[in-house]
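For reference, the structure I am asking about is given below.
With one protein chain removed, the remaining protein chains of the complex are shown where they sit.
Letters are used for the chains, namely A and B, taken in the order the chains are written, and counting of residues starts over at 1 for each.
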Amino acid sequence: MSGTQLLDATGIAKSFGAVRALTEASLHVSEGEIVALMGANGAGKSTFVKIITGALRPDSGTVLIRGREARVGSPAQARRSGLVPVYQEPSLIPDLDVADNLRLTDTPVEPFRRWVEELGIRRLALSDMIGDLPLATLRILDLARALASAPDVLLLDEMTAALPTDLVERVLKVMRQKADEGMGVIYVSHRFGEISELCDRATVLRDGMSVGDLKIEPGVEDRAVELMLGQKLDLAARDIHKTRGTTGDRPRMRVKGVAIAPKVSDISFDLFPGEVLGVVALEGQGQDELFECMAGFMPPRAGSIEVNGVAADFRHPADAIAAGVKFVPGDRADALLAQRSVRENIALPFSARIRAWGGLKLRHERARVAHAIARLQIDTRAQGEVQRLSGGNQQKVTIGRWLATGVDTLLLFDPTRGIDVRTKRQIYPLVRELAEQGASVLFYTSELEEIPLACDRAVVIFNGRVVDIIDAEVADEQTLLRAAYGLVAQEGAA
Amino acid sequence: MSGIIRKNAWVAGLLALLVVLLVATRMIQPGFGVSGLESIARAALPFVFATTGMAVVVIVGGIDLSVASMMAVCAVTAAVLMERMAGVPAILIVLALGLAMGVINGGLIVATRVPDIVVTLAMLFVWEGVALLILESPGGSTADWLQKSIRGSFLIPGLPNALVIATVCIAVVWLPIRRARLGIAIYATGSDERAAFRSGVAVGRTRIAAYGICGLFSAFGGLSLAALTGIGEPVPGPYLLASVAAVVLGGVVLGGGRGGLLGPIIAVFILRIVRTILTLLAVDPNVTTIIEGTIMVGVVMLGTAATMRGART
Partner (left out) sequence: MSMVVTDPPLVRFGRFLRDNPVIPLVVFLFVLVAVLEIMRPGIVTPFRAGRDGVISTFWLGNLIKFAIPLAMLAACQVLTMLTAGIDLSAGIVATVAAFVCATLSSIWGVGPAVATALLAGLVVGVVNGIGVGLVRVHPLIMTLGTGLIATGVLQVYQRLVINAGSEIPGFLTWLGTGRTLAMPNGLFLFVPFALFIFWLMRFTGFGRLLFALGSNENAAKLSGVRAWQVYVALYALSGVIAALAGLLYLGIIRQTSLSLANPLMLPSVAAAVIGGTSIFGGRGSYAGAIVGALIIRVLDTMLTLMQMPEGARTVLFGLIILAVTAIYVRITGSR
């Protein structure tokens, strides 16, 4: 099996400002080998992929292709040196036809055609516009284009997500066949089923480090889950009191059969007053769309959302806010006025309605803002400009905005991503406290150990559907991660 | 396949509208004939070039607010040069000047990372000032043969010389580019800059090239202005809004990547004929300006609204 080494990336490190995305990541691919690259959310996978494919430069470490140091400065150079990536979002130009897209990358047409047919796409004309083709077809075209340039190493980044089963089968078959001819494949995926069917090895990434190389064999799932979790920071819940607020039988918010294009197909759950409901999902399972829909940014394509028993037809976040539903988005940059002061950021909702456009009620505002700052213990040393605060304090400001106005229902989307442990440990009790006072909190987090800490129950979303609802008290990380990988359903079926 | 049909359907629809408007003109004014066509084509000439240049930068994902000013610079340069030297070298100098101005616009956008619309707004004033520096008040003169060349018909009556000239100039510049990798790169950059980068397109250079092409077409526009008036006029004409409107009406999407040059060119003639019809109906020329302006703003508004709807679904 182990022929010549095609790709040898060792000791790759990369920081973005103060954030260390990668500390020591390594990956080796030999001729004819298919290697899975795995890691939980935020382990540094996407940064690693970008570095290997030349979209980013590493701070240190080397990338050797066929034993020669590859100075990949751009995707075009990586392509020339024999490493071709296929990304989750196809890098085809929507407004050009197929032929022009091939010319752009100097891809020979005949092999491309052959691969397209081999991969199961019929009736494709070179004059078809990319923008008119369905996403699944585009993924296949992107793959066919990559194969047509006869790469040494092919990198597939989550390429089977949202692909129909028959096409997935074909892709896997073709990969196996190419590997047998000597091509190396890096397979980035969340799907254990495909990995165990296709790959020879799996490299597991955790906290920016390669923590293990696994041979694919029966029972490897457990070992991989173990490696991905590793020894986590102790976030013990000693001082977090999990008393539920008064729970009525009537849900505060009821989500019924909601579908949102393109990722969410069927989601239903109830959110009760006094409850913190966790959401467990791997990246890109439709949770982003779900939260935006509930917050009034986009209407659902099907299904309904009720607030206090009344059908909610949110056309603008203002409607959701009027119904008491407040949203803290995942990306702090989306929520903050970066160049404005802490006070202005927190007080922003006060001025939203036309009635409040006149003179500011400064005393009232000052009191409310001071209260929110005190309750969240926001460090106000650099309060003149929010962008100068630390990530944790910025996050507190986005939450504080809603504390200042009063909260019935709070939608928190990954509020602890990329912030320090201390702030994290301030956020959990706060969330509990809100619930105790009767608020409902929907809490998505990419860090599974937070679910038992902060939540009462958790809905598990996989592939745009609710696959399970778990009692958070009894859920350990292993269970949650297995559930998030959709492994629950398989066991249930077996 | 459907994409090509859709694209061509828009252009075909515009063409049909153009024919309908021509027939309407004929019905309003039975005397409307060859000379009427010739005068429409002649008056449309600077608009055609301004629109073509604008279309290229809109396709690459930008916008050039300085087209009218660059045209003014080229027109006065042509008028000044032609007093001193033969026509052909003067024309070549003017074309090089237009290209250079466009490249400067594009280069500043890429180098300063300031958005296209802000840079070209500043350059609108800069080029306008340059035109005034070259010629403070209307003056200079253009070669007789240049003025004559855009009059009359080519070979058969009803095929205006001005139209032939516009077609030839645009085809000679654009067709080779469109067929080459640069053309694909221009569409790719406007359509999806990240995907274009990943596909190995030098995005910055492509942008500069597109602005250069726009500058070149502005030079043609300036030359046609000089040929029309016989002198150089340093104050920019109303070509900015007209060209944006024609580009949008012609099916080029603001934001980039979509559309061709044929649609906008037909759109220019549609807008010009509307003006002719209003004139024939004895509408006050100033009222005509208002109606024209309202149509142009309306077209841009509809185009923007349509783009937003397209982005949402």
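Rule of thumb we're sticking to: a contact is a pair of C-beta atoms (placed from the backbone, for glycine too) under 8 Å apart; a residue touches a chain by one contact, two chains touch by 3 or more.
Because the structure is predicted, anything quoted here is derived from the model rather than measured.
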Practice problem: Report, in label order, the displayed chains that the undisplayed chain touches. | Solution: A, B
Quiz item: Who touches the missing chain here, B:V130, B:A196, B:A227 or B:I277?
Solution: B:V130
Practice problem: Using the definition of touch stated at the top, determine which of A:A125, A:A261, A:L337 or A:A374 touches the missing chain. | Solution: A:L337
Quiz item: Among B:I28, B:V114 or B:A180, which residue is in contact with the omitted chain in the full complex?
Solution: B:V114
Quiz item: Tell me, which residues in chain B touch the chain that this view leaves out?
Solution: 65, 108, 112-115, 117-119, 121-126, 128-134, 136, 234, 238, 240-241, 244, 284, 286-287, 289-290, 292-294, 296-297, 300-301, 304-305, 308
Quiz item: Residues on chain A that touch the omitted chain in the whole complex?
Solution: 17-18, 295, 297, 316-318, 321-322, 327, 329, 333-340, 344-345, 347-354, 356-360, 362, 379, 381-382, 384, 388-390, 392-393, 401, 420-423
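Here is the rule we use: only the chains that are shown with their structure count from here on.
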Quiz prompt | Chain centre separation (chain A, chain B; CA means) in Å | solution = 45
Self-check item: Interface residues, chain A side, partner chain B - complex
Solution: 55, 74-76, 79, 87, 90-97, 100-101, 103-105, 125, 127-129, 131-132
Quiz prompt | List of chain B residues in touch with chain A within their complex | solution = 1-4, 181, 184-185, 187-188, 190-192, 194-201, 257-258
